[in-house]
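Before we start, here is the structure in question, set down as structure tokens.
Only a portion of the chains appears, each positioned as in the full assembly.
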Amino acid sequence: MPETRSAYPVWRTITTRWMDNDVYGHVNNVVYYSWFDTAVNAWLIEQGVLDIHGGSTIGLVIETQCNYFASLAFPQTVEAGIRVARLGNSSVRYEVGLFAQDEENAAAQGHFVHVYVDRQTRRPVPLPSALRAALEKLMVPV
Amino acid sequence: MPETRSAYPVWRTITTRWMDNDVYGHVNNVVYYSWFDTAVNAWLIEQGVLDIHGGSTIGLVIETQCNYFASLAFPQTVEAGIRVARLGNSSVRYEVGLFAQDEENAAAQGHFVHVYVDRQTRRPVPLPSALRAALEKLMVPV
């Protein structure tokens, strides 16, 4: 069932692109996942807790999932709500809802799981404390 | 747990692209889903049961999911194994395993669910019989 906007504490705006539409005239299902990555990582970078170029810790994706309820299409603008559903020692489950403007119900919603690893060894490491503190802001009370 | 090659009856070869690699030097998680679509739809078109331009029935994706076990990177070639796990009246669950060449274990595996709808009304329709017959070839005995 599609969630409503109140399920997400933080929001990002994403512009669609001509190429996002596939031959059936709507955004291809694959593109939604690029918006998941985009919404979460942009927020982490702006919070100052993700340095994609020099940081010693990087997030590797081990699982992704999405349900689609209503189509989106270029040139619509998309609003992405993000939250953290589980915060482990070295992993995080991010959940994202994608909404058309002025729509109360999600057009699609899903999640991805990041395991944070050392950039060199690619072995899991505990979440850096600044990252953990930022992620706590994304947690929604059950 | 990653599956092995014997879990998939039909195979497609996919070439990676420079752009598939993200800033961490491996194929971005989003790209895997473009390979799911590609492997299944190419096979359906070659079987003569999917006409993306003129067909009256089109497949809409309502759910996708993927688990990632090992990284892939350009310029590797990827082998996609496909199967049908569930064949309903108007919906199909496709499962796809992605393998590096000469690797016995999947680097990633996942699924997507197509609901087949009328191109104009976008209402579910029974699977055309030729499509159903083709899909039965993708079913794996439990």
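Order of writing sets the labels: A and B. Residues in every chain begin at 1.
FYI, contacts are C-beta pairs under 8 Å (C-beta built on N, C-alpha and C of every residue); 3 or more make two chains touch, one makes a residue touch a chain.
Remember, predicted model here, so these are calculated numbers, not experimental data.
Participant: If you can see 2 copies, how many does the complete assembly in this structure contain?
Facilitator: Whole-complex copy count for this file comes out at 4.
Assume only the chains that are shown with their structure count from here on.
Participant: Report, in whole Å, the distance between the mean C-alpha point of chain A and the mean C-alpha point of chain B.
Facilitator: 23
Participant: Where on chain B is chain A touching in the complex?
Facilitator: 23-24, 28-31, 33-34, 37, 52-53, 58, 60-68, 71, 112, 119
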